[in-house]
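Just one protein chain is left out here, and the rest sit where they should.
Coming up: chain A.
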């Protein structure tokens, strides 16, 4: 860069008192260079910023262009103070100045250079204090932390002066001396004559990024000696001076597409390291600086795949001290769902480019061995056979139909259909399960079950892949068994209405498999997922999900599906549907409220001890 001067800190702070004489030095600002031979020129923007919106022309402060010494050019009297205090809401008035930096002498009124630092001046509404009233801390350091940043790979130079110009000017009778306590071999030097601190060599962030020193100040006043120590911190700023590299030399990964063919699937990941830091903020600009591009002429490949880049900070320890670096991950991702018939293999190359690194090794090539395998839509080598009790009610769940590997599929949408072969006996239907993986068989017409003429029913099931229209068929036998039970009078439609064990098992209801509801006995401890309840089938209700068959009719399993009020101690299920947990027994009136309550008071109201007492 042509213009590389910079400030080693973002902010400076000093106090200004009333009626301090013109010529009082306030503080010293330093600049560091980018290359040898650069000379710093300091310039003050002639705008004092008082509060956010208010500003005032600067009549009081000036900076020496060559040395960076900020001084009072005119004393501030009470009137000036009052004027500058307006708009300041804080008890302490602060004004703000911008100091600009350039490698050439400033033209008049130049006020927009990118390199600037901020000086805060606290206006103390009193005359300068007597030196004897200042504490050692106040005599030695300002309130601002001694914290600096130095860019790596830049020439050495002085970046701070420990002595406070204002105090030195005010308290000439006091002896104030400084020392910089640093471990052996640290690249910093303290000059006792100027109290300047300089960096003695080019720094390398990848070697060490933080130096912690201690600035020690001794104040002597007659026989009294006081010492103050404060931390003196130097952070090394990073620039892109390291190329990307591969951990263990791994640049190849296998990417297999088989059952999971859904858009967004991550097929394989390769990792690239870089000793430089990469800010995750702003994210998009960092992504642009470190690119990963698929190298291909094949439009099908560039449409079907994409590369996702994520990165995170990791730590390296080059010589015992930890420094931050970056781990870049390049993920090969399906850009669209792939058809089950697709079959190919090829190598896909991704070029990773560290665009800000200036060197020959700025890029690495990653290789993905991609295999896309076709999958077949077929049923297992058998016919399905389910036995259905003649007393089963509508919405009783009979079983699941699934093509081979159906549970492994993602991004493949299978439709299941029943092709009836015997029109008069047609008791069951099929419904699509979630994500198009399986089909659920259920009783659709319970009157057919009661028909003595229907015994064995044969269906053909067809499974079809939506995208490719590939399909498979198999046979389904439904065998009806059991003798018809006499229907109880006064039984409700829904098992969930029953509140007691006995009445539950006496009745049937929508969704029952054998004509009778089932009782689930809970653990009875507080509000639990294992609450007591009456259900058509313990296997499916309540199981925490409102499945496709249960959602056909609210009377089947309100325990999983209700969206109404639940009265009593309870926890609601996912999406506010159903009773996830309840207290005691939970029962429901479909399309109305559910109730969870503890009604089995088994303890005696008065036990033997109690009776004796009475």
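Here is the rule we go by: a contact is a pair of C-beta atoms (placed from the backbone, for glycine too) under 8 Å apart; a residue touches a chain by one contact, two chains touch by 3 or more; residues count from 1.
Quick note on the criterion: contacts and distances are computed from a predicted model.
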Please identify the absent chain by the protein name in its UniProt record; candidates are "Trafficking protein particle complex subunit BET3", "Nuclear cap-binding protein subunit 1", "squalene synthase" or "GDNF family receptor alpha-2".
"GDNF family receptor alpha-2"
Looking at the whole complex, which of A:131, A:186 or A:226 touches the chain that is not displayed?
A:226
Looking at A:131, A:237 or A:253, which residue reaches the missing chain?
A:237
Any idea which of A:145, A:445 or A:543 touches the chain not displayed?
A:145
In the full complex, which bits of chain A touch the chain not displayed? Write them out.
10-11, 45, 47, 49, 51-55, 86-87, 89-92, 111-112, 135-137, 141, 143, 145, 147, 149, 224, 226-231, 235, 237-238, 277-283, 312-313, 324, 572-576
